[in-house]
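Got a structure here, written out as structure tokens. Questions coming.
Note that one protein chain is taken out, while the other chains of the complex remain in position.
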Amino acid sequence: MFKRLADSGPAIAITVDGKKVTARAGDTVAAALLAAGIDHCRTTPVTGAPRAPYCLMGVCFDCLVTVDGVGSRQGCLIPVHDGMKVETQLGRREAGR
Amino acid sequence: MIAAADLASSCDLVVIGGGPAGLAAAALAARAGVSTVLFDENPGVGGQIYRAITSTPVSDRAILGEDYWDGAALAAEAKASGALIVNGATVWSLDRQRLVGVSLGGKARLIEAGRVIIATGSQERPFPIPGWTLPGVMTAGAAQTALKAHGLVVGARTVLAGGGPLLWLLAAQTLRAGGTIDAILDTTPRRNWLQAILHLPDFALSPYFAKGLALLREVRGRVRVHRADRIEAVGTDRVREVVFSSGGREQRLPVDLLLLHQGVVPNVNLANAAGVAHVWNDRQLCFVPVLDADFGSSAPGIAVAGDGAGIAGGTAAAERGRIAAIAAVRALKPEAVVPDTQAIRQSLQREEMGRAFLDWLNRPADSFRQPVGDTIACRCEEVTAKQVRDTANMGCEGPNQMKAFLRCGMGPCQGRLCGLTITELIAAERKTSPEEVGYYRLRPPVKPITLAELASLPISEAERKAVER
Partner (left out) sequence: MAGDEFDVAVVGGGLVGVATAWGLAREGCKVVVLDEGDRAVRASRGNFALVWVQSKGLGLAPYAGWTIRSSNAWRGFSDLLKQETGLDVSFQRPGGFHLCLSEKELETRANNLRRLHNQPGIVDYKTEILDHDQVRKMLPDIGPEGVGGSFCPLDGHVNSLRLFRTLHAALNERGVTYLPSHRVETITREAGEFRLATPHGEIRASKVALAAGNANMRLAPMVGLEAPMKPERGQIVVTERLRPFLNHPVVTLRQTDEGTVMIGDSKEESIDPSGLTIGVSATEAERAVRQFPLLANVNVVRTWSAIRVMTQDGFPIYDESQTHPGAFTVCCHSGVTLAANHALTIAPMIARGALDASLVAPFSARRFHVQEAG
């Protein structure tokens, strides 16, 4: 998987499905997940297949996650912040969150 | 940071995308005194080629190479120009009246633009092989973004597959950064040389010639390269191994990461939704907008610059952005002093010289563009190649009818990862050309916005009456 170069930025504490994950300043949510070795960030609403970030440039929508309670956010476009709560999105999104 | 509410409701020029074309266009127009807003979706400018140019944690300049650092000057120039550069801003709508719909910090706004330059660049061509949706399969561009923007480099059990300049560049950058690549699976058909060789003399004169050779030497010396005419990513919860064959001989490699790449194609969604006419480019195997010499499109006042106008690379993109900006300034503010386009056009021509060679040499094989069987064609709606082929044979002759029948292209990516595949599959089954088959007709929002954002937009009395009856 991915490893960090020595010169990555200062640490940022986020949680992923309630577990503590250390990201770095400048990370997007998707980058933080990849760096933490998290295998998949969602399952599809069609067949429930696991998916993980694919393009990291905002076109594929495979890195959709729930961020701070809001579902279907593009993880590769959202910078992390201290205390951010990221959740795996399972299948179809629930209306209202 | 500017908020959506602080954006002016109109401006002279809106530039969409902060890569080389957008940065160069915004800088030139703003310096000429035209009120210019540049919207860019990412946290920082640079686009993909100069991704995170103002913030990259990769301090050793040798890792990403001097071509990458060229972007710093473009970014600085744009910043100093007086153009309003808005990052984290997603443009989700553009129409023929040049009304720009933008979403910023979860709030939507509509902005009237005198002129628009679409500089949304390119994306990687879909690479529909069996298993390409498994976690652990990514694009080479994604790995490059991880490196540039986040200082993440790939570790052991990584295989690269495909072809094209970016694949080799990523390999070189990865090795320089201390990363590991177990193997490269080269999918470029050898017979491509037959066409490419005709354009070798031009390529030899282009700046890409020496760079390309050096890159190949750098990588081939350190990574095992296999030829492959079939590739499959295997695993259930994630990719575990890559199976490939060449001339019928099958091999397997264990992998944690399989990075795919077979060239880049214009990102057509916004231009398409704005009603810009496109044509099939058979050399680049993609749809490109129909443009005049100043990159003006069929929609009045809307230009498409950069790789969105057809793939030509980062330096060419900046020159195209400047040419489009000069045309915009001339239309908006005829008295303004603008640079002479002749020198820019000459430079652009130099940059574009080797393109025919690169296009023909790296032309992906049919089998990697036109999948068969249960291979997924549409990732969002999980539509298989077989379903598309069968439906084409039932009489469905275009992607819009296909979309209605199978839902391909209806997911959140809005056809970005399946559009070309669907067109090519229909053309193959119906024995016609992609030009004849055509492309999805796209609609706003080209990127999702929330219902609340849509609900917050201005509503006229007539518009309300069209719904409340």
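By written order: A and B. Residues from 1 in each chain.
We adopt the following convention: a contact is a pair of C-beta atoms (placed from the backbone, for glycine too) under 8 Å apart; a residue touches a chain by one contact, two chains touch by 3 or more.
Values in this document were obtained by computation on a predicted structure and should not be read as measured data.
K.L.:
Write down which of B:Ile2, B:Leu253, B:Ala365 or B:Leu454 is the residue touching the left-out chain.
P.N.:
From the options B:Ile2, B:Leu253, B:Ala365 or B:Leu454, the contact with the absent chain belongs to B:Leu454.
K.L.:
Which candidate, B:Glu66, B:Asp340 or B:Glu468, sits in contact with the chain we can't see?
P.N.:
In the complete complex, the chain left out is touched by residue B:Glu468.
K.L.:
Since one chain has been left out of the picture, which residues of subunit B touch it in the full complex?
P.N.:
Missing-chain contacts on subunit B: residues 93, 95, 99, 101, 110, 275, 391, 394-401, 404-407, 410-412, 414, 437-438, 441, 443-445, 448-452, 454-460, 463-464, 466-469.
K.L.:
Across the whole complex, list the residues on subunit A that are touched by the chain not included here.
P.N.:
Touching the missing chain: residues 45-46, 70-72, 91-97.
Definition applied: only the chains that are shown with their structure count from here on.
K.L.:
Rounded to a whole Å, what is the gap between the Cα centroids of subunit A and subunit B?
P.N.:
Computed from C-alpha means, the inter-chain centre distance equals 22 Å.
K.L.:
Could you list, by residue number, the parts of subunit A that touch subunit B in their complex?
P.N.:
Residues 1-5, 7-9, 24, 26-28, 31, 34-35, 39-40, 44, 46-47, 49-62, 64, 72, 76-77, 79.
K.L.:
Which residues of subunit B touch subunit A in the complex?
P.N.:
Its residues touching subunit A are 41-43, 48, 52, 55, 57-59, 88, 90, 123-124, 133-139, 141-142, 145-146, 149-155, 177-179, 237-238, 256-257, 267, 379-382, 411-413, 416-417, 447-448.
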